[in-house]
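Removed from the display is one protein chain of the complex; every other protein chain stays in position.
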Amino acid sequence: MSPRRSPRSSPRKPHAATPRPRWSAVARTPLGACAGLLLLAVIALAVLAPVLWSGRASVVDTGALQQGPSGAHLLGTDNLGRDILYRVLVATRLSVSLAVAATLLGVSLGLVLGAAPAVLPRRAGRLVTSAVNVTVAFPGLLLALFFAVIFGVGAKGAVLAIGLATAPAFARLTHTLSASVAGRDHVAAARTLGVGRLRLLTRHILPNIAEPLAVNATIGAGASLLAFAGLSFLGLGVQAPDYDWGRLLGEGLDRIDLTPAAALAPCAAVVVTGLAFNLFGEAAAAALGIRTLRHRTTSPRPAPQAPSKGSDRKRESRPVLLVEDLQVALPGPSGWSTPVRRVSFTLWPGEAVGVVGESGAGKSLTAMAVSRLVELPAHVTAHRLEFDGTSLLGPGPRELRALLGTSMAMVFQDPMSSFNPVMSVGRQLAEVAEHHRRLSRRSAFEQAVDQLRAVRVPAPERRARQYPHEFSGGMRQRAMIGMGLMGDPKVIIADEPTTALDVTVQRQVLRLLDTVRTERATAVLLISHDITAVARTCDRVLVMYAGRIVEDLPAAGLLTEARHPYTRALLSAVPDLDTDRNRPLAVIPGRPPQPHRLPPGCAFAPRCPRSDDLCRRKDPRPVTYATGQRVACWHPVEGEPAPKAPPGQGAAEHGGPGPRLERAANGDVEESTGGPTV
Amino acid sequence: MSELVFDGVSVRYGTRRHALTAVDGARLTVPGGQVVGLVGESGSGKSTLARAAVGLAPLSAGRVLVNGTDTRRSRGRRRPVQMIFQDPYSSLNPRMTVAASVAEAFPRERGGSRAARHAEVARLLGQVGLDADLAALLPGQLSGGQRQRVAVARALAARPQVVIADEITSALDVSVQGAVLNLVRDVQRELRLTMLFISHDLAVVRYVSDHIAVMYLGRIVEVGPTEEVLADPRHPYTRELLAAVHGHTAGPRKDAETVTDTEPADPHHPPSGCRFHPRCPEGPAVRAEREVCRTDDPVSDAASRPRRTACHFATATATATALPERGLRDRVRENGNP
């Protein structure tokens, strides 16, 4: 019901994930196949064994009482001389069918009870729910014992007992599942269409929970089987002369020192069958559930790009961040993909640089890679990755910990989930000083209070003792920035710091970042999908598309100087307060490419109005202009102000000669991937 | 063309001490065939107001009228108000094909043959710019933009008199957002739909809407024609919102800035008097003489003020602290050509 979810705050969904049942996929997993075969074998046995061997199982052989295994009786005989092997095999039918009957009873009762609150009037529904909640607190076996007393000792009583004992758990499951589905917007949409309650249940809710229910029913059948064996073993289930595995086990246990097979054989039968049900359910859950079938990737990891010849000219001061040819590779089902490719940029002290682009452009991954927070299985390579003159590539995390812990601050998108929910905010800030500056617990906490005050959190002494959930979103983000300031950061890397916040709060947070920057000369790397926010707060803007920087330009020149068609398109697609209301908004046709399916040429070419054959064939290298602007485009837009019409309409004619002149002036910039060339 | 009227609508959740009045006596008229944009921060109650209009949130007071008829009377049969939801990933049933989802919305009384329904689905998909071949697909096979188009088609299929669009672009990427906004605008103009368009993004609302209504803590604090509200905002909160879009980083006054930095109010315990007063840069927190904001509720006589502004000083302060009207473009232009 959150009124606003940004594209970033909701987890990215796979585009082509079909929710169709994929039970066949279950059989394709090794576990699923084994469990399925086992299950089939058990069912076959249950059908055939009594037909084939019930005679032999009941033959009383007074000459061979309580014998051990022999040629005639593979598993020995019982106290009446009956063959144990055949008895165990024949018992399959009764054991399995009673378990299945109990499960069916329990599942259908549970389904009715669980779905009832959705259809019944509110009060009646609530009554059902609370009744279920009370009973579900008791373990199934206790309930089964209770019902067994009521229904009397015997097979029928046991089926009823186990069925009734299973029902509450199933009702609860049905209820939670359907409640979660009922909270989704498609159910709300159906309700606004006037769809009735029953149809809502049968058409919109039950189909969406059928799979987990089926999976759980399978596992439940396994559990019923075990419970039945338990009851029969205790003498409360199947009564003589009938026999199931539990009763065979109970009889066999008394003579376990004489003929262990009499106890161990039914034991094995119960375990194997229970496992078959269980594992099949588990395999189905795994295959149908969140995780898809994982294939071990075999394609080789892409080799790091050969280093390019960057210019070595430097400014007087040392850059805070120097990134050259950064690449992040991720293993996927179809081999390695590179969501960040050959990214190079420099961040100077006190400078604010923004990174913009659509979701999936690799912005956040770039930030994570630069701050060395990318974890396995992702793989980061770079020609150079220097923080304040220290290479981050060579030393291990242990050596870097002290340096980065105090001089590099991170601010993340969602301030709610970025704080540890079970630790007070003050403690979480203090931790930094405790570890990197060896302060005592008390003085670290005092520092934390000071920092909270510095980022203008009201009543910092009280606030420091509170937990994150007691803070509002804006205050949390302030505290997050304060946490970064516990050291003496040279750079703040802020990954979508305002996306989850309200507009008025966004402004406050950006203003705070700006204050910190001017007061402490801290550099800021601001990652955002909001190009206007970035243009407002930053000195320079890096535009990313499909994992690489396509343009790097001063924020002030964003509207007039942008040369890459993508930058232009991005600018004109966002309405602002000056947009002409009578003209349609500019749109960028198509979708960004997936990182594992990049086109051979320029990644933007399929969506670009200026693209030609060259663009589709060859990926453009970034070209540095005299102004310091970098553009990776074969046909950059020249000079004219950004059109407010769909991109490229007025600029379809080639702006060819411009960059070539620049190239001539810059010598070998053609080869440059844009190191620090200024 | 039907008119949508919120007549003193209140929505209250919970009981006793945990009661939460999400919407408090909202009065708003969406004129027939026009678009009213509703802005406000999260928790301001704008989505709850929308859900109240389609019967998803219980009214504890007031009425929602479509052409003078209480919407609660039209339960069960065809619903005159339809809604498009924020998240296109959850607003379509993953187990129903596009065609089934759209067809489910057809008004009940109009039976029609299978072929006719088929043709109608295809027509609607065409209307929202989708290929008719998509009808057989499941939502999982569509992109976010396509899903949102299907959601629009489903809303249209019910032949609504009023459509409510609740944050329909906030889950989409910018390149897709533009296309969906264009679609909504085109469809609205073509069908002369009455529409309530909800968004937290003032620029988006401005682009789509004829009128703008601003909500704060469950109340509508200002309503007026788009251009007027933006050019001359009367409520201090509207000015805050505008300032956020204009993005001038320096506030009007230092002390006023610290005021706007305070915590948003708790909707369980709304402040007395004017609900905005603890955060108001022109209110009692900054100007001690404005005690009236703490004690008197400006909503009660809002109707007498221009644009029904819920502010005691709506007329007095309007020009006194006018914003530095500098948009991104202005700033960029200045910096770009020194």
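So that you can tell them apart, the chains are marked A and B in the order they are listed, and the count of residues begins at 1 in each.
As a convention for this text, a residue touches a chain if its C-beta (ideal position, glycine included) is under 8 Å from a C-beta of that chain, and two chains touch if they have at least 3 such contacts.
Assume contacts and distances are computed from a predicted model.
Only one chain is not pictured, and the protein name UniProt records for it, out of "MacB-like protein", "DnaA family protein", "ABC transporter permease" or "Fe-S cluster assembly ATPase SufC", is "ABC transporter permease".
The chain that is not drawn here is touched, among residues A:Arg126, A:Arg197, A:Arg441 or A:His469, by A:His469.
Residue A:Asn278 is the one among A:Thr77, A:Asn208, A:Asn278 or A:Gln447 that touches the chain not shown. For the chain left out of this panel, the touching residue among B:Thr48, B:Ser101 or B:Gln161 is B:Thr48. Contact with the undisplayed chain is limited, among A:Tyr86, A:Phe170, A:Phe233 or A:Tyr625, to A:Phe233. By the touch rule set out above, subunit A reaches the unshown chain at residues 1-3, 130, 134-135, 137-142, 145-146, 148-150, 152-153, 222, 226, 229-230, 233-236, 249, 253, 256-257, 260, 263-264, 267, 270-271, 274-275, 278-279, 282, 296, 331, 371, 373, 375-377, 397-398, 400-402, 404-405, 410, 412-414, 417-423, 428, 431-432, 435-436, 467, 469-473, 480, 483.
The rule is simple: only the chains that are shown with their structure count from here on.
One inter-chain figure worth recording: subunit A and subunit B are separated by 31 Å, centre to centre, where each centre is the mean of the chain's CA atoms. Of all residues in subunit B, those touching subunit A in their complex are 41-44, 46-47, 51, 54-56, 75-79, 81-83, 85-87, 89-96, 101, 104-105, 108, 138-141, 143-144, 151, 154, 158, 166-167, 170-179, 181-182, 185-186, 198, 200-204, 206-207, 230, 240-247, 249, 251, 258, 260-264, 327-329, 331-333, 335-337. Of all the residues in subunit A, the ones that touch subunit B in their complex are 1-7, 10, 13, 15-20, 184-196, 203-204, 207-208, 358-359, 456, 458, 472, 474-475, 502-508, 510-511, 514, 529, 531-533, 535-537, 555-561, 569-570, 573-579, 581, 584-588, 591-592.
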